[in-house]
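Starting off with a structure, shown below.
Only one protein chain is missing; all other protein chains are in place.
And then chain A:
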Amino acid sequence: MRPLPVGEHGLLIELDSAEEVEALHAELLRRAADGALPPLREIVPAARTVLLDGLADPRGLIAELAAWDIPPLTAGDRPTVEIPVRYDGPDLADVAALWGVTPDEVVRLHSATEFHVAFCGFAPGFGYLTGLPERLHVPRRDTPRTKVPVGSVALAGPYTGVYPRSSPGGWQLIGTTGTVLWDPRREPAALLAPGTRVRFVPQETA
């Protein structure tokens, strides 16, 4: 665990793995809920780091962190969400070719994977979902699309994601869901918060 200063009031804590990030994030949320963390504005988990911002005394927290006992996460600690998907994306055949399998096998492999939200970003409600084995990681499209439809289920690098609204994007589109990922009038607004477990359930294409 390597804490790096971020301005006057922030800390970026770098860890060795996504699992360690999630364990630290869960521990931070536990301590925040118990009132055992100093007041702060943001806790932002990411691929290998957790950003803490808005701290009065970042250095004081560095000293505390070193003494924490952080238990590893178990699957049961996380809420689970099921997302129905029509596997009809325009890049399904390309992903099948990259994986060296048939499109049907892409559907089977993707829907059999247990994903969870490693972190969010890019757009409100966009979760970076990990869980695919390394041999199934795919590159981004060479040319990003100017418009990816809302609800597109997509792959890039180690991640799967679902576009919460229409936006430009370079990920490989394999399907579509009608599930609402982001609704600021709903509590919680984001269906996929960091730590949430996700299963994709294949639906018949119309």
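Rule of thumb we're sticking to: a residue touches a chain if its C-beta (ideal position, glycine included) is under 8 Å from a C-beta of that chain, and two chains touch if they have at least 3 such contacts; residues count from 1.
Here, contacts and distances are computed from a predicted model.
S.K.: One chain of this complex is not shown here; going by its UniProt record, which of these names is it: "Branched-chain amino acid ABC transporter permease", "Extracellular solute-binding protein", "Protein-export membrane protein SecF" or "Biotin-dependent carboxyltransferase family protein"?
M.R.: This omitted chain is identified in its UniProt record as "Biotin-dependent carboxyltransferase family protein".
S.K.: One chain isn't shown here. Among A:G54, A:P71, A:P90 or A:G178, which residue touches it?
M.R.: Spelled out, the listed residue whose C-beta touches the missing chain is A:G54.
S.K.: Quick one: which of A:A23, A:L65, A:V101 or A:A189 touches the chain that's been left out?
M.R.: If we include the chain that is not displayed, A:A189 is the one touching it.
S.K.: One chain is left out of this view; which of A:P71, A:P90, A:G121 or A:P139 touches it in the full complex?
M.R.: A:G121
S.K.: Using the touch rule from the top, list residues of chain A that touch the missing partner.
M.R.: On the side of chain A, residues 4-8, 10, 12, 41-51, 53-54, 119-126, 128, 165, 184, 189-190, 193-194 touch the unshown chain.
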